[in-house]
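Worksheet: one structure, shown below.
Here the complex is missing one protein chain, while the rest keep their positions.
Chain naming follows the written order as A, B and C, and within any one chain the residues start at number 1.
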Amino acid sequence: MFLIQCPWCGPRDETEFGYGGEAHIARPAGPETLSDADWADYVFMRKNPKGVHLERWVHRHGCRRWFNMARDTYTHQVLGVYQMGEPPPGPEGGDG
Amino acid sequence: MAERYKQQGALAHLHLAARTAEGPEDASVRLIERPFQGQINLRGEIGDEAFRSAVESVAGLSLPETPNSFLEQAGRRALWLGPNEWLIVLADGEETALAEALRAALAGQHASIAEVGHSRTVIGLAGARAREVLRKGCSLDLHPRAFGPGQCAQTLLARADMILLQADDRPTYEINARRSFADYVWRWLEDAAREYGCALVAE
Amino acid sequence: MYSLPSFATLGAMHKYSIFSLARNAMGYHEDWTEAWRSPAPQPSYDVVIVGGGGHGLATAYYLAKEHGVTKVAVLEKGWLGGGNTGRNTTIIRSNYLWDESAALYEKSLQLYEGLSRDLNYNIMLSQRGVLNLAHTEHDLKEMSRRVHAIRLNGIDSDILSPAQVKAAVPIIDISPDARYPVLGASLQKRGGVARHDAVAWGFARAADSRGVDIIQNCEVTGIRRQGGRVEGVDTTRGFIAAKKVGVVVAGHASVLADMAGLRLPIESHPLQALVSEPIKPVIHTVVMSNTVHVYVSQSDKGELVIGAGIDAYTSYAQRGSFHIIEGQMGALIELFPIFSRLRMLRQWGGIVDVCPDASPIISKTPVEGLYFNCGWGTGGFKATPGSGWVFAHTVANDAPHPIAAPFALDRFTTGALIDEHGAAAVAH
Partner (left out) sequence: MTRQQFRLAEGGRIDRDRPLSFRFNGRAYQGYAGDTLASALLANGVHLVGRSFKYHRPRGIFSAGAEEPNAIIQLETGTRSQPDLRATQVELYEGLRAKSVNCWPSVRFDLAAINSRLAPLFPAGFYYKTFMWPGRAWHLYEAVIRRMAGLGVAPTGPDPDRYEKTHIHADVLVAGGGPAGLAAALAAARAGARVILADEQSAFGGQLLGNGESVDGKPGAEWAAAAAAELVDLPDATLLPRTTVIGYFDDNYLTLCERVTDHLGPAAPPELPRQRLWKVRARHVVLATGAHERPLVFQGNDRPGVMLASAAQSYVNRYAVRPGRRAVLCANNDSAYRAALDLQEAGVEIAAIADLRPAPDGAGVEAARAQGIEVLPGQAVVATQGGRHLTGVEIAPLSEDGNALAGPSSTEKCDLLCVSGAWNPAVHLFSQSRGKLRYDEGLACFVPGRSVQAERSAGACNGRFALADCLAEGHAAGTAAAAAAGHGDDSGPVPKAEAEPVGAIRAVPCVPSRSGRANKHFLDLQNDVTAADVALAAREGYRSVEHTKRYTTLGMGTDQGKTSNVTGLSVLAAALGRPVPEVGTTTFRPPYTPVTFGTIAGRDVGDLADPARMTPMHHWHVQVGAVFEDVGQWKRPYCYPRQGESKREAVDRECLAVRNAVGILDASTLGKIDIQGPDARKLLNMVYTNAWNKLEVGRCRYGLMLGEDGMIFDDGVTSRLAEDRYLMTTTTGNAARVLEWLEEWLQTEWPDWRVYCTSVTEQFATMTICGPKARDLLAELVDGLDLDPAAFPFMSWRAAAVAGVPARIFKISFTGENSYEINVPANYGMAVWSAIMNAGEKYGITPFGTEAMHVLRAEKGFIMVGQETDGTITPHDLGMDWAVSKTKDFLGKRSLARADTTRAGRKQLVGLLTEAADAVLPEGGQIVSELARKPPMDMIGHVTSSYYSAALGRSIALALIKGGRDRGGETVHVPLLDGSSIAATVTEPRFYDSEGERLRG
């Protein structure tokens, strides 16, 4: 049971949150101009790394805000929580 | 005209009023339903001075900016629900007028006003062991050092959403539960209180 | 330390039978030879299979047996069968909705039915029947659709009334005032369970006897390519050249794909399971419920083996969060009130590779000579022999086995997904 730091409400149990998968996947502009493969990449393909993962969570049973989190998928250690639109913390991030 | 009809709260079927004599006199847990309250869900940017001052003047309330807290003025409360979201709680029957007034005052601004009083019911929980009852289903730290009067939180009670508010340090809590879950929440609370002995009280 | 392969043992596997067992009893079982060799890796192979789970080992076995490809190595980063093969709830069935899936899982079930003898290793296939419960009107409709489709695909499947469910599983609660009452069930009689470790070990032993090198404690750390072709793999035991590389690493598929510069439509999630203390037999079929999220069977050792849904987040930790177990126990007791006083002995987790359509990927890749078999998610144990069968064909012929063709990666581009979420919801 993770203890997740909602950037607004503070630390809460994992059960209050929803998981939104990989962060920083921008919806491509002009989808109709994309190839099927590029569109598939956006819709389906995921980094799914073993290690630091930049991901989205929503405080579903709290303030209902979405936010980002950098978490190690192997150790479950949280490296930081940051707002939507903000760049990821630390040297690992920054690749949008 | 609506007054012609009796409102029916979410727990009407449990006939709680008829049961208020139940439970030991010295019960360490007391439960009560407060079914009819005016509630408005208010959204807006607190950093926007026009929004803030319009709300303050129309509602007679300042909006808390500190997460998990509420402010009370003249019998009205404003609960922090999120960075741009508040719940205004006021007397039954007042919310439509206030909502209209807010709508007028905030016209042209980016704000949202929704009446939600009917979508919830409030259950009061008090007594020496109220905290123990609550923590059976609530994972917040309710220790007096961590959560006290003036604080509120949106969280879970067992399998239902709730807005929890602590009114005083006896402690008295208010559980703002969604209407369709009210039956579950009430029965859950009564059952949870069973080992301590529980009394139903009238207003 | 480890003994090096002696060529004498190659192919001359010690046959298992009641007679060999009796014979060895007289020698206090001191003459048994190793079930598989532990050779040092050779510099190059025709095919390297990455991943020593059931699927990888089956692939190697069928490569050798069905396609005559014997210069094969299976590289396993830890111990054989230590991935999901060693931690699943062992449910086997082929009652899938879509034709494509039905063909794949039914092929697998048929292979399972002859597997102990084929491998000369008792994998204890127990066809005790699998019940899928329906709790709502919607469930009933889904069930009807599934059963009709399965039947027309020539696969056994029946619909049971609540009373018939009760007759099959007397300890189940079918009272109509339960929160989610049992309204019916589908039954696949040929479904059941098998001894999971034995599946891995049996395939390993049989593959080894056909000359496959099984190399444990050998982690693949890189996939080398040359001009769009695979050259081999870097491992913790050095570079190993290979004409073809088949990657069958379940939860780690994305990690291996990344080594080859590929992206996959996969997320790795924890899936947890637990066992009770062993008790005398009380439940004789496998019972699954997607609506209340629990499934249970009783092992031949007597433990109840119990699973539920995945944890929401991605993880490579082989452990999940406790609230999943709490929900699972609530559901279990709702269905089986008499289980309340039994006790959980051990809980654990695996890393399941989940695809958006809950169907696997069995595919060539843009890299020539590189093949992926993954995405089995929460339900690939039942597919172990079938997966190996079609993947071996795909690798050997550099062309998909007909059953595997619909499961190629390009379905995510074309949109021809095989959505088994209903089958799955939580699939096993």
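Note that a contact is a pair of C-beta atoms (placed from the backbone, for glycine too) under 8 Å apart; a residue touches a chain by one contact, two chains touch by 3 or more.
This is a predicted model, so every value here is computed, not measured.
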- Message: Going by the stated contact criterion, tell me the shown chains that border the hidden chain.
- Response: A, B, C
- Message: Please identify which residue in C:69, C:125 or C:408 touches the non-displayed chain.
- Response: C:125
- Consider the whole complex, including the chain that is not shown, and state which of C:36, C:203 or C:389 touches that chain. C:36
- Taking the full complex into account, what residues of subunit C touch the chain not shown? 1-2, 16-18, 20-22, 25-26, 28-30, 32-38, 78-80, 82, 86, 99, 113, 116-117, 120-128, 135-138, 141-149, 151-154, 158-159, 171, 173, 178-180, 195, 197-198, 201-202, 216, 276-282, 300-302, 319, 321-322, 325-327, 329-334, 337-348, 356, 411, 413-417, 419, 421-422
- Item | Hidden partner interface residues of subunit B, rising order | 1-2, 4-10, 12-13, 35-36, 41, 43, 84, 96, 110-120, 132, 135-141, 143, 145-146, 158-160, 178-181, 183-185, 187-188, 191-192, 194-195, 197
- Note on the structure: subunit A positions in touch with the non-displayed chain are 1-3, 13, 18, 20, 26-27, 31-32, 34, 36, 39-40, 42-44, 56, 58, 60, 64-66, 75-76, 84-85
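The rule we apply is simple: only the chains that are shown with their structure count from here on.
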- Message: Relative to subunit C, which chain's C-alpha centre is the most remote?
- Response: B
- Looking only at C-beta pairs in contact, point me to the busier pair out of A-C and A-B. A-C
- Note: subunit C sits from subunit B at a C-alpha centroid distance in Å of 50
- Can you give the whole-Å distance between the Cα centres of subunit A and subunit C? 30
- Query: subunit A to subunit B: how many Å between their CA centres?
  - Reply: 32
- Where subunit A touches two or more other chains simultaneously, the residues are 15
- Please list all residues of subunit B that touch 2 or more other chains. none
- Note on the structure: So, in the complex, the side of subunit A touching subunit C is made of residues 1-2, 14-15, 18-19, 21, 36-37, 40-41, 43-50, 53, 55, 71, 73-76
- Can you name the residues of subunit B that touch subunit A in the complex? 67-68, 81-83, 85, 139-140, 153-156, 161
- For the subunit C and subunit A complex, residues of the former touching the latter: 252, 254-255, 258, 263-268, 312-317, 321-323, 356, 412-414
